[in-house]
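Working notes for the structure below.
Missing here is one protein chain; the remaining ones are kept as they sit in the complex.
Read from first to last, the chains carry the letters A, B and C; within each, the first residue is number 1.
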Amino acid sequence: MTQEKTNSKWRHKLHEILYEADTPYGRVFNIGLFITIIASIIFVMLESIQSIDSQYHDFLNAAEWVITILFSLEYIARVITVKKPLKYIFSFFGVIDLLSTIPKYLSFFLVGGAHSLVALRALRLLRVFRILKLARYIGESTNLTRALKASRAKISVFILFVFILCVILGTIMYLIESGQDSGFTSIPRSVYWAIVTLTTVGYGDIAPVSALGQLISSFIMLMGYAILAVPTGIVSAEVVRMNKHNVHTNTQACPYCMEEKHRDDAEYCYSCGNKLNE
Amino acid sequence: MTQEKTNSKWRHKLHEILYEADTPYGRVFNIGLFITIIASIIFVMLESIQSIDSQYHDFLNAAEWVITILFSLEYIARVITVKKPLKYIFSFFGVIDLLSTIPKYLSFFLVGGAHSLVALRALRLLRVFRILKLARYIGESTNLTRALKASRAKISVFILFVFILCVILGTIMYLIESGQDSGFTSIPRSVYWAIVTLTTVGYGDIAPVSALGQLISSFIMLMGYAILAVPTGIVSAEVVRMNKHNVHTNTQACPYCMEEKHRDDAEYCYSCGNKLNE
Amino acid sequence: MTQEKTNSKWRHKLHEILYEADTPYGRVFNIGLFITIIASIIFVMLESIQSIDSQYHDFLNAAEWVITILFSLEYIARVITVKKPLKYIFSFFGVIDLLSTIPKYLSFFLVGGAHSLVALRALRLLRVFRILKLARYIGESTNLTRALKASRAKISVFILFVFILCVILGTIMYLIESGQDSGFTSIPRSVYWAIVTLTTVGYGDIAPVSALGQLISSFIMLMGYAILAVPTGIVSAEVVRMNKHNVHTNTQACPYCMEEKHRDDAEYCYSCGNKLNE
Partner (left out) sequence: MTQEKTNSKWRHKLHEILYEADTPYGRVFNIGLFITIIASIIFVMLESIQSIDSQYHDFLNAAEWVITILFSLEYIARVITVKKPLKYIFSFFGVIDLLSTIPKYLSFFLVGGAHSLVALRALRLLRVFRILKLARYIGESTNLTRALKASRAKISVFILFVFILCVILGTIMYLIESGQDSGFTSIPRSVYWAIVTLTTVGYGDIAPVSALGQLISSFIMLMGYAILAVPTGIVSAEVVRMNKHNVHTNTQACPYCMEEKHRDDAEYCYSCGNKLNE
């Protein structure tokens, strides 16, 4: 029984470190985790630069093993300490945490056989997705993620709208410019040009050279710029509106029912109706 | 008489499938239509890529015939089932639906004669406008189309304003850079450059090379960026204002006059004045 | 005396045509003026294209004389009919209207002497400023011009702010990239690059090639993009606020004092206090 109690205590302590970022140990753990993630991403990136990889291959490989083992320990610790392990395992961060560990183990087994290099490489690059572990620091509750979720439908309509526009404009430009030596060699490439232009990226790898092509693309740019202000405005308006419905809560607790998260301007508890202390 | 009744029933059923996207059959039809449109666009695009067209010409031709016949059947069905066929035929979607079918038929007749290839090609590319059939899925009633319609006047003024600015700036740059080997060979090309720059597309096919040209174009970019924030803000503000006047309606029907589309906060029917049930 | 009366009547008629766009004659005149301006601009542009100028020089020269005479007549008519000629002559449109006529006359005299070609060319290009005559159709009273005037101070601060940022960022990039063969040959050019980058134009004529240069310019782009959202937001907010204070006026005239421009929701005349007719 004492054994169980110690165990429970130990698990409770670990849970505090892993999940509560505002306890002293939790803060230290989070800073360590943050640095490890960043280091891990930097190592994957350096590995992709041939000159660096050929010189420091052994060091990068060793560092990768250390990081993989650290992330594995973190994953196991999280599964053990959380109250509902299955819910965590199949959650967004659960999947990301698992994906952060397996590529290196799998590459170990795959090297033995005669597997294609491309698959192996894709697997190695999967480690970059560890950067999503940083998403913990953006926080689920921030305006950004909520705004993105709320505007999902509007963004889809926006993308569909721009895409339809680009297909039509790209085809028109293909008809005009395809005789010239200007990169408009097929409709898909012309649509690619239209997307590059309407989003104002403008690489310049494909650009109209004929007078008519430049005239029409001038018109496309002007119109596109003005038209795109509308959906951008819609998304902005959505965010502004969402901000308004956003009720500011304080950390005060009701003296009668201990309920928290009262509105900043609340005078009575929203839960029990008693007067809040001022 | 029973004949007529069956006929009417059959037409009603077809109408439900074609026009009511929230019935089970309607949903299946819509998914099918969506896939056919996308496939059709992809085929037109692939046909424009020489290497693919030379290899799969027969397959693409056959696929095009299948799609043309499917769209023809859809068009006929829509004309038969709709209550006011003429109104549909001359509506935006009626014209688009017709245009989606005729290019292939016309190309059949034109091939017989000795027609110019350019006309034939333009005709073939007309099939790309089928993508406008996708506009059905954006919906007439969305904020996007309404906002675009409402800001039409403002967008026109905006385009005129930027165009005037670009003509003047382009001419100034032509005066400065025309001696250099930098692409500013005529005023129209310089105006094209000004439009590419002010809309922040920036291909780089034409770029100032002289010190004075770079100085002035720096100034143009800074000023242009700041100035363009104003019309963009105006369009955004228009959208925000429009959103406010946007009354949310519900699907409730008045129990007295069966009128629908009441405001969400309505207590009395806007049509007959009787109390709505809660 | 009758002579004087006829004269006055004739002047009144002319004034109506020139200044009142909503009378039948005024409308016809405005459409004609609009077309003449556009034609004039197109001719100046075509003249700058060498191949076209060498072929159609005589036609373009003749057309230019016709347009110059038309604009001269318009200018004289405006000066005669307006009540305060001096006020018109020194107003924005008065100056523009005069500038639209003189270049051709001056070029006539200058050709006689041995003047530099550059001055002559600059003079010829001055004709492009005729496009400012189009500004009449944007209208003094539109939101756009008022918003631009109201945000003038904010736009100046914005430009100063971005300029300071660009000078510092350009110098840092010059320090890093100047050894490389990447176009960062002097600080002014590096500042030019910074402006091209921060305004998201991005020609690509100057682009970092060293790893450190690309790292720092990545950071500049990210930070710049996020930071520039703030002043853009300020200008937008200014426009939104201005729109709110924007009182909609109607064309109704008070039946007692004939005062115009009453608020749309006004019940009493703001000038004499009598009830307006409904």
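The criterion applied here is as follows: contacts are C-beta pairs under 8 Å (C-beta built on N, C-alpha and C of every residue); 3 or more make two chains touch, one makes a residue touch a chain.
Since we're looking at a predicted model, the values are computed, not measured.
Trainee: Using the definition of touch stated at the top, determine which of C:I31, C:A62, C:L86 or C:L222 touches the missing chain.
Mentor: Answer from the full complex: C:L222 touches the omitted chain.
Trainee: For a quick check of understanding: of C:N61, C:S91 or C:S186, which residue touches the chain that isn't displayed?
Mentor: Of the candidates C:N61, C:S91 or C:S186, C:S186 is in touch with the missing chain.
Trainee: If I consider the whole complex, including the chain that's not displayed, which of C:I37, C:L125 or C:A207 touches that chain?
Mentor: Once the missing chain is taken into account, the touching residue is C:A207.
Trainee: For chain B, enumerate the residues touching the unshown chain of the complex.
Mentor: 200-204
Trainee: In the full complex, which bits of chain A touch the chain not displayed? Write them out.
Mentor: Here the touching residues of chain A are 41, 44-45, 48-50, 121-122, 125, 128-129, 131-132, 134-135, 137-138, 142-144, 147-148, 151, 155, 158-159, 162-163, 188-189, 191-192, 195-196, 199-205, 228, 231-232, 235-240, 243.
Trainee: Against the chain that's been left off, what residues of chain C make contact? List them.
Mentor: Counting over the whole complex, chain C touches the hidden chain at residues 154, 157-158, 160-161, 164, 167-168, 171, 174-175, 185-188, 191, 197, 200-204, 207, 209, 211, 214-215, 217-218, 221-227, 229-234, 236-237, 240-241.
We adopt the following convention: only the chains that are shown with their structure count from here on.
Trainee: What chain sits nearest the middle when you go by CA atom centres?
Mentor: The chain sitting closest to the overall C-alpha centre is B.
Trainee: Cα centroid separation between chain A and chain C, in whole Å?
Mentor: For chain A versus chain C, the centre distance works out to 44 Å.
Trainee: So the centre of each chain is just the mean of its C-alpha atoms; given that, what is the distance between chain B and chain C in Å?
Mentor: So the centroids are 31 Å from each other.
Trainee: Which residues of chain C are in contact with two or more other chains?
Mentor: 200-204, 236
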